[in-house]
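All protein chains but one are shown at their positions in the complex.
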């Protein structure tokens, strides 16, 4: 794609595979990745044959969440740029991506084979289905940074219910792949997602293409993620990011790789 | 009952057993079955001694969902009868039956020992408890017909949460009995429902009869299935059924037993 953050594959016309391909940056979510994912989804939506979008990543990291370097630049210290109208743009773009994943008229399947952190949990939770191998590890460490998974939570609560979304946020402790399945964050744990993909295609290729979008729209209205929820997610994230020390923690991590709690 | 679609048994005054008894038609839901179920529930509600309504079916099929022959007749091709005020009557009657199951002031227990498909999943999900044997298989194949389980989903989402209701709808893949329990569609998996019935009666016979209705009313307000949800379910189902080919698919299946995807 345009920014080189993902590779797109189409061995089968019914499947568009989007592979997160910036392992050296932990497949972190920045504006380039968001743009590339939208472009890939555009391709899936333009293809009448496409029924299934697979989102995966080789290697040890599925997605490490928001890109700290970009986020630190996006949210300048409150004292410098208070009231900057650009503030929150990244949060808004990320929420929009999650919403698009839930609304795109294709079945979306996240295939996890490594660490899924922060915003990465949002990418997975916003997909219709989540497959994980034993190597899947899911965590929401935002509170350790003085942040919260504001955009992730509306989609995670919808998927896992309140309890698990809450305990992941509050404790910041990771879930193993087995725990993720037991708590509804993932749907299937097996060494390989390929059999699941085949099982899905055996059905999806018999379904009229427009039905996937119809179903997602009807379902979504039964547990809507409202514009008010979106507004609040973006505002709260910007507010938290503006607190003293938060931006500095992100910037230092981006520059030196040190975590905020390593004073 | 009047239309012979169910048998009603009362060995124990505290239990009314409704047995779906039209196996040759897969216990499909048509206006006759809906009328018979209402009549049976009338009987349960008239009996002060009755605390528990058991809904079961012998044989391999619990319920195959909506009756295709009646549905095809109910939803004429859009070109023929556009705006027919009768359109949607069946959807409305089915939703009303599901609502009644959730509101009747008796404990309702679905005992599943075979296939539960489409609208049949609604019958089970609308009951307070679901027992299943290893033979239970639960699926929502509606999308394969160009339809959606519009009336089923509000009750299924309430029971299983959004994730499982969504994945069953989108993938059309069946859940095994074990999966149904793990995902909250069923409450107990064992070879025989009789011990559960005894356990329930050991408590229910000590409870003042009016409390079951009080409890269901109070609970229902904590997760209401609103009139707006009902209206949308009925309207959407009628709209989908009016799409080109859908009625024809149902009619052909009713006449020839061929599925829509067997072109």
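By written order: A and B. Residues from 1 in each chain.
Operating definition for what follows: a contact is a pair of C-beta atoms (placed from the backbone, for glycine too) under 8 Å apart; a residue touches a chain by one contact, two chains touch by 3 or more.
If you're wondering where the values come from, they're calculated on a predicted model, not measured in any experiment.
Touching the missing chain, out of A:43, A:59 or A:166, is residue A:166. For chain A, the residues in touch with the chain missing from this view are 143-144, 146, 148, 150, 153-154, 157, 161-167, 169-173, 183, 229, 232, 236, 240, 261. Listed by residue number, the positions of chain B touching the unshown chain are 107, 128-129, 158-161, 184, 187, 199-200, 203-204, 206-208, 211-212, 214-216, 218-219, 221-223.
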